[in-house]
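Only a single protein chain was left out; the remaining protein chains are all shown in position.
Order of writing sets the labels: A and B. Residues in every chain begin at 1.
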Amino acid sequence: MTAPNSMFSAALVIPAMRDAVKKLKPRELSRNPVMFVTASVAALLTLLLALGEPGLSTGFQVQLALWLWLTVLFGTFAEALAEGRGRAQAASLRATKAELKAKLMLGVGDTYELVPATQLEKGEIVLVETGDLIPADGEVIEGVASVNEAAITGESAPVIREAGGDRSAVTAGTRVISDQIKVRVTAEPGQGFLDRMIALVEGAERRKTPNEIALTILLVGLTIIFLIAVSTIPAFASYAGGAIPVALLAALLITLIPTTIAALLSAIGIAGMDRLVRFNVLAKSGRAVEAAGDVDVLLLDKTGTITIGDRQASEFRALAGVETDMLAEAALLASLADETPEGRSIVALARERYAIRVQALPAGSEIIPFTAQTRLSGVTVAGVTIHKGAVDSILKAHPLEDALPAVQEMRRITDEIARAGGTPLAVIRDGRLLGAIHLKDVVKSGVRERFVELRKMGIRTVMITGDNPLTAAAIAAEAGVDDFLAEATPEDKLALIRREQAEGRLVAMCGDGTNDAPALAQADVGVAMNTGTQAAREAGNMVDLDSDPTKLIEVVGLGKQLLMTRGALTTFSVANDVAKYFAIIPAIFVALYPGLGVLNVMGLATPESAVLSAIIFNALIIPCLVPLALKGVRYRPMPAGPLLARNLSVYGLGGLVAPFVGIKLIDLAVSGLNLA
Amino acid sequence: MTVAGWGLILLFVAILLALAKPMGLWLFALYEGRITPLHRVLGPVERGFYRLAGIDPNEEQGWRRYALHMLLFNVALLIFTYAVLRLQGVLPVNPQGFGAVGADGAFNTAISFTTNTNWQWYSGEATLSNLSQMLGLTIQNFLSAATGIAIAFALFRGFARREVKTIGNFWADMTRVTLYLLLPICIVYAIFLIASGVPQTLAGSVDATTLEGVKQTIALGPVASQEAIKMLGTNGGGFFNANSAHPFENPTALTNLVQMLSILAIGVGLTWCFGRAVGDTRQGWAILAAMGVLFVAGVAVTYWQEAAGNPVLHQLGALGGNMEGKEVRFGIAASALFAVVTTAASCGAVNAMHDSFTALGGMIPLFNMQIGEVVVGGVGAGIYGFLLFAILAVFVAGLMVGRTPEYVGKKIEAREVKLAVLAIAILPLVILGFTAIASVLPAGLAGPLNKGPHGFSEILYAFTSCAGNNGSAFAGLTAGTPFYNGMLGVAMWLGRFFVIVPALAIAGSLAAKRHVPASSGSFPTTGGLWIGLLVGIILILGGLTFLPSLALGPIADHLAMVNGQLF
Partner (left out) sequence: MLSDLKSALRPALTLTLLFAALLGLAYPLALTGIGQALFPEQANGSLIREGDRVIGSNLIGQKFTSNAYFHGRPSAAGSDGYDASASSGSNLGPTSKALAERVQGDVATLSETTPGSPVPPDLVTTSASGLDPHISPEAAFFQVERVAKARGATENEIRALVRKSIEQPLLGFLGEPRVHLLQLNRSLDVRFPAR
């Protein structure tokens, strides 16, 4: 996916400016109460200007009204810009969507009718042949195909999609590059993955998230309080025997109400979603992104997340009285036909470390493939059968007395291997146990450090693995996770999630299989792999287009960053008010009690320039903070205490100090230019 | 300022800190409904009350039921007191033969004492019979305090309980607090006061002939019994007009110290009790520390200003600190301290006339009330008011650690924010709105004794005091008019129950939530950073809301005072 990277490229800014004006419609504005008040006040001032308010120069009033309108416009601009960025991203998707045609199966043989994809109904079956774009989200019900999903994931390597199993889901807009499949449409028209993605990145379907709602309530509350504070001033002034021009009160009100955060609030939300999309993770709702920030427990699949996906053979352990070379050769023969990475690693180990020179299976060898029933594989070479597999599977296929020294020794060796975090594979030839292959799990480099970071942030990591407890414990210790769930079944996962949730923790996990769906649905944040089944993708509240389970960690970071940005700008906005008060209060009250001039600590030139400077600062701070709102505040994993200290000093203290400087500078300019 | 003055302030703070835990432990026992040694004596009374009133003290109530029962009880009390005041003329124990209190006055006073405000438009010794003082007012002093503590308990339960719908039983909370906390302390306290010189007699007055041969009528009455609960329950309604400045209410420096301590004793205990209730006493200490910072800062400013004195009087040759409206036996330090204590809490008792304080010295009590009397605060009211601010503080800054804000294990979400904002916004609405009305209407403008900005301060102070349920006054204001009695009565009612009901709703909402276990990623609500944050939020929110009014009142007054401008 490509999108303009420069935040302020002309391609984005110009349409955003146009949209900013469009967003001035009262109905649109009313969704943001603080900005609605600002616009109303701006309108009031404009009206007063037309009527002419005594006591103030027209030039001053014009400037005041102008800056108030600009304040509103800056707010709508921020939102439009954020949406624009999303829209640019969505544009390529939309182009894809426009040209989609579907081969709708008519139910008689392979006959089909060509229809626009937009007309497809849920449940209908379409044929997709080589070179076709898949017209709708669906499930493969027949056939296997390789599919290029670059349009959505940006990953050009094709993926296999096949009927049944965990790889049956296909997405509209992706292209079949070999073979043909029949797909049952699973999305209502306009409700597909592509549609949702477009809607989400554009922000069109954005609903306010819980925290955003709460924050909006707070902002409305502050607005009401300041409305009370300002609207009572005329009565107080009348006690003092004076009157204060409405325009000045309006200026005071606008500088006090939290316009800064209100203007940027929706932009922050859209941008947060946008960051996630850029990260190739698609959240089904903003709520999910927020929940990611709150996560307390991360359930991580061992394979692919904590260890590199494939285990590597690292050692042959022959039983007493067996030559290691004999074991190595048998293992090699049993693995030559095994195309799994594990099998290949056994072959490589045998050849490289043990110098076994067998190149290929002799003719007439019979390959014994791995099946779910036997759970072992092997080969029969010249009438001699070699099996390799888990000890229990081997012993099931070759019942040997438990008391046999060979069996006992085998158990001891396999336990050792398991304790070391490896997976033992037993090798048996002609009913004679030879020894074990040590398959080693390789912990990814850097994951240990990440878990340390997560722990600092207060997030507990739980490794999920199908391994036995011994192996799991060893790997857990090596990787530095806090806990592990061994021999995990989907039910175990679900139970673990429920248990954690019952204790009040929020749980995030990722998964891909259909049997992961209940756990994904139960988890507060469920990231489904895009390669996964439709069921999994429906159950999760995020989809990772790259199907990279490690990303869960980044998703948590993004969620936190989103919340932090809101909090930081709110704090900044409220802290700003102190300086604005010191600019405006003396300015409007000095006529009543000249002594109050001492409150003009900034030494602003005149009452008019003070008011104007405050209102200009209040307006300009919005575009100044747009980059921060769109990029998000800097986020580094650390415990809440230091994080708060840091953000509070930057945005709290900064928010106190910055406007004193800013207003003073603007005042110098305003008075220098004789604007007021 | 003197070393002795600061010595008193430090001693006061030290004793208060030492009181927090023992008082908190006792409160916690009542919060939990535990059996205390006092149950042996008063248990039968408690059970008898329940039986006669048809109360099952173990019935758990949801927040709505809790609130409705509390409201109905307060309405009943309001009507009762109103009736006593209106019937004063025909009721016994009326040695001075006072007639009935007027309708507007009785309305105001009944609300005033029901809401724990104890604003007094009247002068007690010249208006109320001994029966009215006892039956009409003393009962309210107990029960409004008990109601406040009950509400605090309910809110604590909201934080402490997990996934339940109920927040306790109002009747049980209120009755237990009255019987096992307020009443026993008051009995001991009142005996101490009597021993120190506070009258306790049914006689109305006694005539004396002074050394110079002039007749002096000395008003008397059952003062000590009312004085004890007046302070302990942060009520503040004096038996006499001069309140705790009157030598009969507060005869010595020692009674003065004890009175100040008794204003805040339950309040500091409640902070500890809160920490204990939520399972982490550090939470309580953190709150107390934040309150302490605000308190000491307030005392410092007031003491400094009062000790510096009034430059206007200096010009005239009356040098030294500001002694106008202060008693010699207390001096400046104890008067400044008392003023800050009484407005930190929602007490409103005074041992000096705030109206005659220097402009900034008088602004601190005013500001203390404007921020909602959350510096320790009134019994119950202080801690639930403070927790509302804590909720907002957690919400604003909590987002900055990248999590949905949590406070003591409960997530703070839209509903809590809405209710907290509602409860906090009522104060500016009433204070500023009503002050605005009074500053333009002739009936309002007729009130102030002083002219210029100080007159405005008098109006502002009255509505602040009433909305905050404090009851102290810039007493120059002539408040015994239908206009002020009515407006201030409404202000008191709004300021009390429009905070309590949202607070109870928050309690209900929190109780239903899951408990979120703390981790290193949780927002820290103990420690210096949090304390600073709380102080900052309270000062900024309070300051921003009320700065315009303060600028036109005390600040303008101060600048005039410095410049020697008189009104």
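Assume contacts are C-beta pairs under 8 Å (C-beta built on N, C-alpha and C of every residue); 3 or more make two chains touch, one makes a residue touch a chain.
Model, not experiment: these values are computed from the prediction.
A.B. asks: List the shown chains that the missing chain touches in the full complex.
C.D. replies: Within the full complex, the chain not displayed touches B.
A.B. asks: Which listed residue, B:Gly24, B:Gly105, B:Gly321 or B:Gly521, touches the chain dropped from view?
C.D. replies: From the options B:Gly24, B:Gly105, B:Gly321 or B:Gly521, the contact with the absent chain belongs to B:Gly321.
A.B. asks: Decide which residue listed in B:Phe28, B:Phe474 or B:Phe498 touches the omitted chain of the complex.
C.D. replies: Only one listed residue reaches the unshown chain, and that is B:Phe474.
A.B. asks: For the chain that's not shown, point to the residue among B:Ala18, B:Ala103 or B:Ala208 touching it.
C.D. replies: Answering carefully, the residue with contact to the hidden chain is B:Ala208.
A.B. asks: In the whole complex, not just what's shown, which of B:Gly372, B:Gly452, B:Pro502 or B:Pro548 touches the removed chain?
C.D. replies: Result: among the candidates, B:Gly452 touches the missing chain.
Quick note on the criterion: only the chains that are shown with their structure count from here on.
A.B. asks: As a quick test, compute the distance in whole Å between the mean CA positions of chain A and chain B.
C.D. replies: Centre separation, chain A to chain B: 50 Å.
A.B. asks: Under the definition above, what is the set of chain A residues touching chain B in their complex?
C.D. replies: 210-211, 213-215, 217-218, 220-222, 224-226, 228-240, 256, 290, 293-294, 296, 455-460, 503-505, 559-561, 563-564, 566-568, 570-571, 574-575, 577-578, 581, 585, 589, 592-593, 595-596, 598-599, 635, 639-641, 643-645, 647-648, 651-652
A.B. asks: Can you list the residues on chain B that touch chain A in the complex?
C.D. replies: 162, 392, 395-404, 409, 412-414, 416-418, 421-422, 424-425, 428-429, 432-433, 435-437, 439-440, 445, 453, 455-456, 459, 514-517, 519-524, 527, 529, 533, 536, 540-541, 543-549, 551-552, 555-556, 559-560, 562-563, 565
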